[in-house]
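Worksheet: the structure to be examined is printed underneath.
One chain of protein is taken out of this complex; the other chains stay put.
Entry: chain A
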Amino acid sequence: MTEASLPLNEETILALGLRLEKTTKAAGLMLAGEILTFDRTGALWLEAHRTLVVSDLHLEKGSSFAVRSGQFLPPYDTRETLACLHEVVCRLDPACVVALGDSFHDARGPERLEPGDRAMVAALQEGRDWIWIAGNHDAAVSEGVGGRYAAALAVGGLTLRHEPSVSAAEGEIAGHLHPCGKVTMRGRSVRRRCFVTDERRLVMPAFGAFTGGLNVRAAVFEPLFPKGFTAHLLGDGRVFAIGRNMLGKD
């Protein structure tokens, strides 16, 4: 067998990744005149307003299964989610944190918080404004976890609410859908949480440790982005912008 007949196909994808790393600036875009920065943790940074937005924390999701079905999932998801949030907050030092709804997995979630986790929430709120936007899971959340409550919020030209609305004006930022993008290259596929945007509106990824995802090619995204979209997938090292045509269905 001659060497030339070997069907070798070893592209240098790793090297390619390293090169891109050096040339690509921080991921983000302009929306309704505001500069948005996508953090690789899935948080959104509005530097001009020193505001950090995180969506769908679903705190105490693990413990909710013990209540409902007697399944004892590791009760560490809240701790993990808060630790991630703590890392971003320390790094960016926001003046205001907005939790964009479904912050707790169910209305009784706050009652189940472990003392240590409750203290962590308080520590995160220390010295900054903190706003809980109401979600469908936690619309009637019991109080006692600090911060202010709101149905929606305007920041500059942006409107922040939990569920995206089809008829929204330009500049809506929402969560709720837990978008995920799937990329398949040479038979290998990767599915990651992502920001989805058509530069008119933005749907944020879920931030919680135990939150699953909905593929952005699902029908529910179509009316929101009739002219297509770009997904910004959360990689291990940074955020990757991927066009709709490159994203696979589940």
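Quick note on the criterion: a contact is a pair of C-beta atoms (placed from the backbone, for glycine too) under 8 Å apart; a residue touches a chain by one contact, two chains touch by 3 or more; residues count from 1.
Going forward, contacts and distances are computed from a predicted model.
Student: Of the candidate names "Exporter of polyketide antibiotics", "ABC transporter ATP-binding protein", "Fe-S cluster assembly ATPase SufC" or "DEAD/DEAH box helicase", which one corresponds to the UniProt protein name of the undepicted chain?
Tutor: The record for the missing subunit names the protein "DEAD/DEAH box helicase".
Student: So one chain is hidden, and I want to know which residue out of A:Ala48, A:Ala66 or A:Ala151 touches that hidden chain in the complete assembly.
Tutor: In the full complex, the listed residue that touches the missing chain is A:Ala66.
Student: Can you say which of A:Phe38, A:Phe104 or A:Phe210 touches the chain missing from this structure?
Tutor: Answering carefully, the residue with contact to the hidden chain is A:Phe210.
Student: In the complete assembly, which of A:Glu80, A:Asp129 or A:Glu163 touches the absent chain?
Tutor: Considering all chains, including the one not shown, the answer is A:Glu80.
Student: Tell me which stretches of chain A touch the chain missing from the display.
Tutor: 1, 3, 6-17, 20-21, 61-63, 65-77, 79-80, 112, 114, 183-190, 192, 209-210, 212, 233, 235-238, 240-243, 246, 248-250
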